[in-house]
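In this view, the complex is presented without one of its protein chains, the others remaining in place.
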Amino acid sequence: MPNLIIDEQEIEVPEGTKVIEAAERLGIVIPRFCYHPALGSVGACRVCAVKFLQGPFKGVQMSCMIDAQDGMVVSTTDEQAVDFRRYVIEWLMLNHPHDCPVCDEGGHCLLQDLTVSGGHGIRRFQGEKRTYRDQYLGPLIQHEMNRCIQCYRCSRFYQEFAGYRDLGVMQIGSRVYFGRQKEGSLQSPFAGNLTDICPTGVYTDKPSRFSGRRWDYERSPSVCINCSLGCRTVVSARYRQIVRQEARLNEAVNGYFICDRGRYGFYYAGQDDRPRQPLIHGKEASWETSLKAVCDELARISDTFGPKAVACSVAARSSLETLTAVKRLCRTMRWQDPAYGMDANIHVKVKNAAAAIDSDLAVSLGELENADYILALGADPVNEAPMLAMAMRQARRKGAKVVLVDPRPVDLPFDFVHFPMAPGAMGHWLAYLLKTLSGPDTPDMPGAATPEHSKGAAPENLHDLWHTDQSAALTKDLFQSSRPIIVCGTDIVTNAVPSLASDLARRLRSMKKTAGLFYLFPGANTFGAAMLSDSDTVFEKILTQIETYEIRALVLVEFDPFFSFPDRIRLEAALQGLDMLVVLDYLDSRSAKTADVFLPTETLYEAGGFFINQEGRAQKVPVAFQGGRPIIQTGAGSHPPRTFSKDIPGHDAKPAWRVLTELERGASGSLDKEIRFELMQWLVDAHSMFSGLLSKGPFPDAGIRIDAGQGAGARVEQDQSDASHPGVESDDDLELITVDWTFGTEELSVRSPFLGQVEKAPCLFLSEKDAARLGFSHGDRVALRSDEGTIEVKLSPAGNMARGTLVLPRHHRLDWQHMKALKIELNKNQILKPHGNA
Amino acid sequence: MYPQVLFKNRKPDRIASMEEYRENGGYEAMANVLKNFSYKDVRKLMLDANLLGRGGAAFPAGRKVMTVADDAPFPRYLVCNADEMEPGTFKDRVLIHADPHMLIEGMIIEGYSARAEKGIIFIRPEYESAARILDREIEIAKAAGYLGKNILDSGYDFDIVVHRSGGRYICGEVTAQLKALEGKRPNPKQPPPYATEKGLWGQPTVIQNVETLVCIPHIIRNGAEWFRNLALTETGAGTKIFCVSGKVNRPGCYELPMGIRLSDIIETHAGGMREGAQFKACLPGGASTAFLTPEFYDIEMDFETLKKAGHRLGTGAIMVFDHKTCLVAATLNLTEFFARESCGWCTPCREGFPYLRDLLWRIESGQGQEEYVSTIKQMCHHLWNAYCAFAPGGIAPIESLLAYFKDEVEAHIREKRCPFK
Partner (left out) sequence: MLPEALNASLQEKISSAEHPRELVVDVMLDLQDHYGYLSDEALEAAASLLDLTPLEVEELATFYTFIYREPVGKYVIHVCDSVVCWMDGYESVQDHLCAKLGIKMGETTADGLFTLLPVCCIGYCDRSPAILINRNVYGPMTPEKLDDILEKLRTEAG
C-alpha cells in the first residue's frame, strides 16, 4: 500500500490508486474535466495538474494519470501548477459562450465552478469564437455544441462504457465536434446519462428545459421503480411536480448511471389526468364519505357472506409499507390473504428465487461487474432491466465471457454467445448442464433438487442442441472460470428454471468457485411482495372465487389488472359480478375508472417508503415534495394562485398505507410517521428478516440486504399445469410468449410523453425460418387469433431467435390481453394475414 | 566528396531496380543475417553501431528493439514510419524513390531482429508515387524469394504491406500511427504500455523511420565500427540525409557524414545562399526545432552536439532563412501549421496554438501590445505540459524567436507594422 504526502498530509492508499483519487480521500478535490471515476483517466483536459516535489515523478504532471507511489510528495497549491491550471481554464473559455446566466447548466456546471474558483473573469483572447451548429438528438437531450470543452466524456461514455455506436467525435483539432453523423434520436437507452456526465451544458435534459435552475429545485434522493434493480436517483421538484430525475451513485447497484426508462419514467406522478379526489361511482366525494361508504359496505359483505368474501390485491410498485398494510388489514379483518398481483406461475418462480438468494450466494449489480463468466438464463437485459446490460458490459470489458440462453432475439451492447432456445427446452438443458458439472468427484449438493426434467428422456432436438461445439465450449469455460455468475430471469422461463439456476450456482460454489446468483423480477418491490405472501393466493385465484361468488368485494391497491392481467374478457366479466370494487391508486388506470369507490394515493415521491430490489437490497426513499396538483395545471395558463387557502391545491391523496390503516381503524389523527413506524414494527414482529429496517440512526444510502435465508421456506411445488415441454412438438404449433420491452410495456414509464416518442411500434418476432415456412416476410401485418379475439401486429422476422417461438411485447398500444395468458400455444392456422392486407 | 552509402544507387531520373541494388551488394546482408546471425546478434550490432532514430527523436534503434522481450507474444509487427509530415522534411521520399529495395532489405533485417512476421509501411497520401513504387518493388522482392514464407530457406517468414494514410501530421507520432493503422482516430496514447510490449492490435510492435531502417543493411555488411567512423564527430555515427530548403541555391537532399558543419552543408553542398541573400537563421531539423542563429553557423551537425547547444537535430531538414525574411511572419506560418494539425485531444495544444497564432498575427500585422510577449512566453512554457510531443515541438520556433530575435518582435510592436514590408 503506497504511502504518500499530498499538501503536507500523509495518506496510504491501495495499489493502483491515482493521485487525484488519493487526494480526494484527503478531502482535496483536484479540478478535473475528463477524469471520471467510471470512465477512468485519459489525460486530455490537463486541468488536474499538480506539482510533484519528490518521488519517482518530478514537476508539473497530471494527477489523474499517475498512480500513487511510495515516497511521493505532491503539492496541489504550488504556484506553477496553479498557474498552469489557470491557463487551462483560460484556454477552455476562449470559445465558450459567456452566458452562464441563461445557460441550462448554470448553477451545476463544473466549468462554471472551476472558472469562478480559478479566478478567470476577463477574456484576454481577442480572436473570434468558434461556433457550431447543434443537432437534434431526439426528445430527451438538448445539444449545444458551442459550450463544448472537448473533455471527450460523452464519446467515451457512449461508446466505450455503454457500447453504442451512433454518437462520437468527428473533425480534428480545434474543430472537434461531438454528436451524431446525422441528426436524429440517440439510439442508446442510456443516452440520458450524457446530461449527467457532461461537465458543462452541451447535453442537457430536454424535457426539463425552462423549468428552473438547479437552485430552484427541491432535490431529493430517490429510487427508480421502473424495474426490479432499484437504481439510485435524485429527483428534482418544482411548482408541485417532479421535473427531472438524475442518476445518484450507488456502488452496490447502478454505479453512476441509470437508464432512460428510469430517468424519464416519472411523469405519471404529475400527469394532467392523475385522479386526486376520492370518487364514489365516478363522482367526487369527501374522504369522510368515501371511507365510510367503503367501510360500511365491506362490513356488510363480511357480515353477510363471511370475511372471506372480501379480498385485496396489491402490485409490486407499492412501497413495503403499503405491502405490509395490506397484509395487516387482511389479517385484522380476517379477509382473504392478500394476492400480490402476480401471475400464478410468476408467483411460484419468484417465491423460489427469493428463497434461493441467501446473502451467501446473491451478488449485487455492482459485484456482477467483477464476474469472469456470466451465464444468463431467460433474461433479456436491455428490455427487462436495462442497467443489467451495463453491468454485464463492464464485466465483458474486463474479459468476462457472456453466454445467454434465451428464445428472444436478444440484442446487447457487447459480443456474447447466444443460444436461442425455446422456453420449454431451457429446464432440460440446465438439467443436462448440472449433470455434466457433477463429475464423480463433485461433492453431492445438499438441497439441490434433482429436477424432474432430468429423469425423463430429453427430447431429440434438445439432444442436438446440447451436443454442439458451443455447448462443449460453454462447459469447458464454466469449469475454468473462477468467478461465474448465473443471471436468471423469472418472466418467460418455466417454473423449474429459477430453482435450477440456484442449484447451478450452488454446484459451482461447491467446485470452489466464487459463484454468484442474480435474479430478475417483474416489478420494483417483487422481492418484498414475495416475502410477505405466504400462501398461494394469486390474483387469478381471486378471479375464480369471484366467478363462484365466494368473493363479493375486491380492494385493488395500486394494482391495475386491466394493464397486466392477460385475460381481459374474463377480468371484465368477473369484476362486474362484484358487489363492490374499491381501488386505491395514483394512476388514472382503467381499474380506477371502473371502481365503485376510488381513493387517491400518493406516489413514492410524495409518500416515500422502502423498496427492496431483486437482490434483496432494501432502500429507503425519502419524501421528495409535498404533493398537490402542479401549478402549471392549477394555473391553467394564467397566474396562480386563483384560490386562496392554506391547503396545497389538489393534495387530497394520502399514502396508500395510511388509507389502508384507516379502512382498518377508521380515520385518525395519527401522524404519518407514527403509522409508518407502527406498520414496520408489525412487519418485523411477523417477519424478523426485516428487523434491520428498524435500526436507529440514518439509513445507509446504499441500502441493506434482507436475507430471506432458510426462513423463506421450502420451494413451492411445481405447478403441474406448467409442466414444461421442450418447445412445441408439432411443426404446426408455435408457442407465443409475451415479453417486456425497454420502452412501451412498463406500467409507469408508458405514461411518459417523452418516452412515448422514443418507444418502438409494437411488433411480433419470429424466427426467419418460421417466417419463411409460414410464408411471411418482414413488415407484413399478421392477425393472431385466439379464443378471445384477434390482435393485429407487424411482423419482424429475426435471425437470432428460437424456432417455434413467437415473441410479443406487452405493448401498451396493443390489446395483448386478448391472448388469454402470458404464454400460449398457437396453431399456425391462428396466424393469419389480416383482411384487406393482400 | 563524402562516401555515399544510402545514396550509392541514386540515379538522377529514376529508381534503382532490384538488379542494380543487388549488383552493389544488395540483399547480401539479409542473406548473411538469415544464415549466420541470431536475432540477438543483429540487435547488438545495431546498438554497437550507435544507430540513432532518424525520425526526429534520436532514440537508439538497438535499444528499442531490445525492449521486445524474449518471451513476448506473437505475432509481432514492424512498422516503417514513412509519414514524413514534418515541414521541411523530404528525405524518406527521396530514399524510397532512389533505392526502394534498400528499405525492403532493412525492414527484413529489422523484422528478423524483432522476430516480427509482418512489416507495414505507413506512408502519407502525398507520396502516392512512392507508395506505388513500394507496392511494385515488394512484389518483385517477393518473386525473388526475399519476402514471404521461409525466406531463402532460413525458416524465417516476413511480409511487407503498404498502408496509405489519409494525411495528418499527428499520424507520424508512434502511438497515433498505431491507432491510425488499426482504423481508429489517431489521437496519441500515452504509454505504458509501450509499443514494443503492446502495440498494433495489442501485439509487440517496433516502429522505425525509413532512414533508420535503410542504414541497417550497411551496418550488417560493414560492421558497427565502420558505421560509427562514417561520422566526423566522436558522438555521431553514420551518415545523415540532410534536406536543405529555403534561400539556398540548390535545395535538395544531401547524404553527408554526421557531424558535418552547418556552414559546409549550406555553402559547399546546397550551393550557398541565393544571390543577395544573407544567412539569418535556419531551422535545423524541421518545424519543431528551434531557430539556429548565425552564431551557430559552424556548428557540427549531429544529435549530441546540437543537444549540448540547447538545440535539436530533429529530422535534419534544414530550412534556411535570409536577412530579408521576417521571422515573426515565418513563426506565424509555422504556428498556423501546428494550430491546423493539432489532433484536438488535449487542451493546451488544441486551444494554445490558435491563441498563439492570434497573438503572433496581431504582432505581425502591427496590432501587437508589449504584454503579448510575456503572455506568449508563459503560454509556450505551459505547452510543455501537453499530452504528447507535438506541442513541445510546435513551440520550439516560437520560444527561439523570443530568445534570439526579440528585437525583431519588439520592432513590430514599436513600429506598429512589419518592418519587412
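In order of appearance the chains are A and B, and numbering begins at 1 in each one.
Here is the rule we use: a contact is a pair of C-beta atoms (placed from the backbone, for glycine too) under 8 Å apart; a residue touches a chain by one contact, two chains touch by 3 or more.
Note that the structure is predicted; figures quoted are calculated from it, not measured.
Counting contacts over the entire complex, the absent chain touches A, B. One of A:H143, A:R180 or A:K206 touches the chain omitted from the figure, and that residue is A:R180. Of the candidate positions B:A16, B:V42 or B:L181, contact with the hidden chain is made by B:L181.
Within the set B:R43, B:R124, B:K189 or B:K240, the residue that contacts the chain not displayed is B:R124. Screening B:R43, B:H101 or B:R168 against the full complex identifies B:R168 as the residue touching the chain left out. From the options B:E84, B:E110 or B:D358, the residue with contact to the unseen chain in the full assembly is B:E84. Residue positions on chain B in contact with the hidden chain: 84-90, 93, 124-129, 163-169, 180-186, 201, 243-247, 251-253, 283, 287, 317, 319, 321, 325, 329-330, 333-334, 336-337, 340-341, in rising order. As for the chain not pictured, it touches chain A at residues 165-172, 177, 180-182.
The working rule: only the chains that are shown with their structure count from here on.
With centres defined as mean CA coordinates, chain B is found 56 Å away from chain A. Those residues of chain A whose C-beta lies close enough to touch chain B in the complex are 43-47, 49, 60-62, 65, 83-84, 87-88, 91-92, 94-95, 124-127, 149-150, 152, 169, 171-176.
Contact residues on chain B toward chain A in their complex (touch as defined above): 168, 185, 190, 339-348, 350-352, 354-355, 358, 362, 375, 378-379, 382, 385-387.
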